[in-house]
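To start, the structure itself, in structure tokens.
The other protein chains are all here in position, but one chain of the complex has been omitted.
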Amino acid sequence: MTLDSETIRHLSEASVSVELQTEDMTLNIGPQHPSTHGVLRLVARVDGERCFDVHPVIGYMHRGYEKLSEVRTYPQITTIVNRIDWVSGYCNEIPFIVAAEKLMGLEVPERAQYIRLILTEMQRIASHLVFMASYPLELGAATPLFFALRERERVLDLLESVTGGRFHPNFNRIGGVKPAYASGSTTRKLPQDLPAGFLQDSRDAMDKVREAADELEDLVAGNEIILARTKGVGVLPPEVAVAYGVSGPNLRASGVAFDLRKTENYLPYDRFDFDVVTAENGDCWDRWYVRLQEIRESVKIVQQAIDSIPSGDLQAKVPKVIKVPKGETYVRAENPKGEMGYYLVSDGGQGPYRLKIRSASFSNISILRWILEGILVPDIIAVMGSLDFVLGDVDR
Amino acid sequence: MPGWVTDLFSNFWVSLGGKLLLVALMIPLVGMIIGFAEMKLSAKMQSRVGPYFAGGRWGWAQLIADGVKFFQKEDLIPADADRPVFKTAPILVLVGTVALFVVIPFGPNLIFRDLDVGVFYALAISSLSTIGILMAGWSSANKYSLMGGLRAAGQLIAYELPLVLAVVGSVILAGTMSLQGIVEAQIEAGYPFVVIQFVGFGIFMIAALAELSRIPFDMPIAESELVMGYLTEYSGFRFLFFFLAEFANMFTLSAIAATLFLGGYWLPGVPEDVLEFAGPIILITKVFLLVFAMIWFRWTFPRFREDQLQRIAWVWLVPLALLNIVVTALLKVIL
Amino acid sequence: MTANGSRRSLPGGGMLKGLGVTLSTMFKTIFRPKKYLATVNYPKVKETPVPRARGVIALDQEACTVCMLCARSCPDWCIYIEGHKEEIPPAEPGGRIKVRSKLDRFDIDYALCMYCGICVEVCPFDALFWSPEYEYSESKMGNMLHDMDRLQDWLLTVPEPPALEK
Partner (left out) sequence: MTSSPSDTETQESEGQGSEPQETEVHPLQGFADRVAAAVGGSAEIQFDTVKVIVGAEAWVAAHQTARDDLDLVFFSWLSAIDWSKEVAAGDPLGEEVEERIELLSALSNVTDGDLVILSTTLPSQDPTVPTLVEVYAGADWHEREAYEMFGINFEGHPNLIHLYLPDSFIGNPLRKSYPLLSREVKPWPGTVDVEGMPSANGSDEPTTENPEA
């Protein structure tokens, strides 16, 4: 059939007016996926590359910590609690230990508090370096992974030399800190303290971490492609962030200067000067940059703490079988991922009656459904990566 | 050359068989060398050691070991895959690469077949692998490979245009489309065309990176989003085809770029008769320089989102290439 | 560079700086591996763990009095102990017959153990020690159950307590 001008004109208009009928595909960014930071499943309704709505499904990693802690004694809980956010193992124990000490009315010796503070800040550096390694990898750049992890090895070696463990240090006890030695007649009399040369090694390691931060900044920060992929992507306004309970670097990247290290007193942070890093427009780039600056702040804190660490013993007088008196308290701390808190209800027994664990990533990714509305598939990965969550923290 | 060898080669079928055998040997060899170079160099860039144990001291046999591994891997075809399409996709991609070897001049008379439409043929054949990738994406019956395949289609076609337009500049300067002719034109002009055609060379390299779908144009095989893009369902020797095709394609596209812009097998100071033997070595060093640049880019940059990728192709590269053609044509007329 | 590091002098500046970093790392790793190479080739070159590393638990059978404290306080229930009581003839004749409990079975199932160190800490008789040994992986999970004698062998690898900060 010959196409006369009439039909041609009609066809051209038809193609303009006819809306292309495409049904959308449900894409399972499933529990097993290279960049979901663990077993998170996103059921995304996708039309081509644009995804309409995302329904996150969690619970694959639910270990039931709150039920477990009802049948555990206090020392046993400190060993399982650092497995909640396994990237920053040491920091999970601090609020729980401080809560128990508060109920028991224990005075922790100064040196133990300083050691706790140094190790917490080192764990924060290690956790942020994991973010520095994994986030550019999600955008496609593989080399920053090795720079960041190479520096993280330094910090983890220091942690291991003091506590004996890299991921799960188990160095905190109720009343102070203590390496895992037997408590028999001979070893009990052994003096217990930091290993020799630890303070000097930490000073060198902190300088190297600062250099690595600058190197990472050169490699990633100025890169135009990363700017194109992250600037203005996944913007999180402060009021939405606060309503969902987003905390930590994600909240500070949206302009809210809220850092629990400044407001709470679970560790002697008021003796060191460091500033709370914030950024203006709360997009992926700001979340990345806030974490890089926080590494530098933590380096500053650790250096000040090392120079002014007092001497003294590491643990207060604590009975062999720990029984925490009756009472309820909620202690929260600034975990590398955000606010981590424990609502401890104890009834005077060897274990708590009820322990509510408030983990940072749980609230941080409850905004996924809101923030991933109508963006492209590669941006889903970029935004999810920038929130820096760990599935153990989400599922408890 | 002893007598019986020349008349043996003069027989058409024997020389054809010999050439085919040579190409069939070159593809895995070149693929392995470049693959091994990528592993070792990327390791050094990341302060690691890289493959170390295969083959004694510094791991030279790593890729042979990989090859054997891929061969003995189970050749899995997904249940509801489109079987014939699934099977022929890797072959098509490899054919697209092998066919490119025909026109590359390694020396003054060391060329498989000197077509007078050499450049046109090379670019047409290299787009054959696009069809192969699309077939792989569609036939794997997996949502991720489908998305990878469609992304590849969009990207490769978008970058076909700048690739072709970038070449037109040096074709105008040389006056002929046969690659041998272009190299002779550069010899007689006394300078490699890149001196004038640096814009064309830049566009060609960027478009070549996109043709190979290597970072920063890595959308079709975006490991962190689409698991492995259109390669997700491939395993065993079919994956080996894709693997070798990617590295061999790097070699061929760099060889074509070297021939068109950097003076192929000729260096400014080298006299005529030495070229007979030095030609291939010169070309291969140029190719390895370009391949090193590709490896270097891959381990430094992240990848573009595909709408940014398309914008670069249509908004930046195509107009720039057209401008380059106009300027070269004007220069040709005036000079 | 501006506060949040967006614009550079020339548009490609950021990428060139990135290329510079990778290239310099490559040359540094090739020409001065001792200083810049971060990885070692494991079986040939081994990194020594720090003395306090918690690699494996060593058992001193003589010190153990089968008081079951470690088995009770282990969160993972991965220590299985059986023992019996034994009379020890008195040193000089006519002395008191001492009753002493002997170990029959002391297994630690390292497939379950989470290396928390509560058993080592709670042992009142210095029978359990940490040793930084880490190369005891097995092909079958069943072999991860170390029996009494194997735990005794680990005792040789227990280091002296390290020197301490002043």
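Labels for the chains are A, B and C, by order of writing; each one numbers its residues from 1.
FYI, contacts are C-beta pairs under 8 Å (C-beta built on N, C-alpha and C of every residue); 3 or more make two chains touch, one makes a residue touch a chain.
What you see is a predicted model, and the numbers here were worked out from it, not measured in a lab.
Considering the complete complex, the chain that is not shown touches A, C. In the complete complex, the hidden chain is touched by one of A:V43, A:V235 or A:V345, namely A:V345. With the whole complex as reference, residues 58-59, 62, 64, 66-67, 70-73, 76, 102-103, 105, 239-240, 242-245, 247, 251, 256, 258, 260, 262-265, 270, 319-321, 326-330, 332, 339, 341, 343, 345, 347-351, 353-354, 356, 358, 362-363, 366, 370, 395 of subunit A touch the missing chain.
Those residues of subunit C that touch the chain absent from the view are 65-69, 71-74, 77, 79-85, 101, 124.
Methods note: only the chains that are shown with their structure count from here on.
Rounded to whole angstrom units, the spacing between the C-alpha centres of subunit A and subunit C is 26.
Each chain gets one centre point, the mean of its Cα atoms, and the points for subunit B and subunit C are 51 Å apart. Residue numbers of subunit A whose C-beta contacts span two or more other chains: 143, 146-147, 150, 219, 223, 225. Among all residues of subunit B, those that touch two or more other chains are 45-48, 299-301. Against subunit C, in their complex, subunit B makes its touches with residues 41, 44-49, 52-53, 296-297, 299-301. Residues 25, 27-28, 33-35, 49, 136-143, 145-147, 150, 219, 223, 225-226, 228-229, 376-379, 381 of subunit A are the ones that touch subunit B when the two sit in their complex. Subunit B meets subunit A in the complex at residues 42, 45-48, 143, 147, 215-216, 218-219, 222-225, 227, 299-308.
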